[in-house]
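All protein chains of the complex are present and in place, except for one that has been dropped.
Presenting chain A:
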Amino acid sequence: MASLMSLRRELFSLARILSGVSHLVRFLLFFLMQITVTEEPDMLFQKVVILVKGHDRAVLDSYEFFATMAAKELGITIGKVFEPPKAIERLTLLKSIHIFKKHRVQYEMRTHYRCIELYNITGCTAQVYLEYIQRNLPEGVAMEVTKTAMEKIPDHILEPLWKEIPTDDKPSQ
């Protein structure tokens, strides 16, 4: 029941917030056709880190703008949005196919990064948001997602062990 209520609440909030954004509404209306209702409680994520890699910095700029706008529209709390330093892989190869060892050619491959951190997000929202983001990933851009889930502490660790076991006063023989 809790999951049903949470699902309905999500849908209402989504429909309300997205009345102005047509692209998101079209995508979500299509997605809403395939809703599955389960009894198990929703997963809670403390942090979802999206790292996007690409060769072109301008493409990553526009993708970051798109992802942050989508997160704001869905009401997801955005943490840090920053740019890790680029990684350059350089190769020095022989220029000629046969001899001429002194003449070489240097190539480099630059990988630019962009990191978006989202805090305190539910499983359903994360699934919808990530699916929307990934469907609109530009070509030549790769994404890595790291999720940090929160779980209830198991009952057997809540109380310290020495409180439960009755203390034996008999000296060991």
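Just so it is clear, contacts are C-beta pairs under 8 Å (C-beta built on N, C-alpha and C of every residue); 3 or more make two chains touch, one makes a residue touch a chain; residues count from 1.
Just so we're on the same page, contacts and distances are computed from a predicted model.
Think of the chain that is not pictured: of "creatine kinase", "Myotubularin phosphatase domain-containing protein", "Ciliary neurotrophic factor" or "Mitochondrial ribosomal protein S24", UniProt labels it "Mitochondrial ribosomal protein S24".
Chain A meets the missing chain through residues 53-56, 87, 89, 95-96, 100, 103, 105, 109-111, 137-142.
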